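Here it is, the structure, as structure tokens.
Removed from the display is one protein chain of the complex; every other protein chain stays in position.
Our next item is chain A:
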């Protein structure tokens, strides 16, 4: 793509999110979301093949629906309460409508169905943006809503974790697996939203780090299916040896970083006297752990039969900059001992 066009699009992407961060008026927030959507559309369609166009179309329709619903909710709130402030929504109907619209925006179950198909149609870097940057703005708005009906968010959260687990088990395409993993992690975030929003924020940041590493690893190996993962040991042996740990961190296994949010969320839920919900969420984490384990198994724990000379890795010069991957991989593997610092850091 023309570098000027690319720069404009990326800049607009950042602008949209920042506008939403900075706004306290619903219309401004909505505007930021719309700029976000419009900016990423050309990025998604840049490769021009039918699958990408289909993904783009689906994304646009879903996000447009969500944005329209969000606008409707804020209008209803203005009609009913006479003010446009995001943090002062007090009527249950617009609150619910806005929550569900934002849920559709980020891909919470049962409104998750668009996410796997859209993500599958994109290449890995664009998918990365979709999975990470695009979640920030809607989650900001969700954090600021005061939900009237507490069970709605809990139901959304639990459903997301379960469906994220079950859906990912039947997949061989890596991007669909990552879509379901995104749903599951967003479910965890939403689960604890109304009890300890700082934990949501913490979970979000850690999830962003881990997903960032995952996407970049897959991009480095140029692999989009489990089968192509199997030859990654020959391309980049060190990354292939660390990747299982990163995937298990996504799965929430101690002593890796990914354990931190799950642990704190379960503790918070227990303190709020929601032990059955906590148990169910913990058990659903097992489901997603299984498919992360399957990925790490294919990547690093098995090798296809080969003679000895064929097992020597190619020593090629790396073609991509690996500094960001190095930083995020380190963060996603070893931040568990810094839990108190991180909790203090990401307090709202």
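By definition in this document, a residue touches a chain if its C-beta (ideal position, glycine included) is under 8 Å from a C-beta of that chain, and two chains touch if they have at least 3 such contacts; residues count from 1.
Rule of thumb we're sticking to: contacts and distances are computed from a predicted model.
Colleague: Looking at what's absent rather than what's present, what does UniProt name the missing chain, "serine C-palmitoyltransferase", "Prolactin", "NADH-ubiquinone oxidoreductase chain 5" or "Pescadillo homolog"?
Modeller: Matching "serine C-palmitoyltransferase", "Prolactin", "NADH-ubiquinone oxidoreductase chain 5" or "Pescadillo homolog" to the record, the invisible chain is "NADH-ubiquinone oxidoreductase chain 5".
Colleague: Which residue from A:84, A:133 or A:166 sits in contact with the chain not drawn here?
Modeller: A:166
Colleague: Identify the residue among A:44, A:104, A:226 or A:331 that touches the chain left out of the display.
Modeller: Counting the whole complex, the residue in contact with the absent chain is A:104.
Colleague: Just name the one of A:61, A:80, A:327 or A:344 that touches the chain not displayed here.
Modeller: A:61
Colleague: Among A:78, A:129, A:148 or A:282, which one touches the chain that has been omitted from the display?
Modeller: Hidden-chain contact among the options goes to A:148.
Colleague: May I ask you to list the residues on chain A that touch the chain which is not drawn?
Modeller: 58, 61-62, 65, 69, 92-93, 96-97, 100, 104, 110-111, 113-114, 116-117, 148-149, 152, 163, 166-167, 169-171, 287
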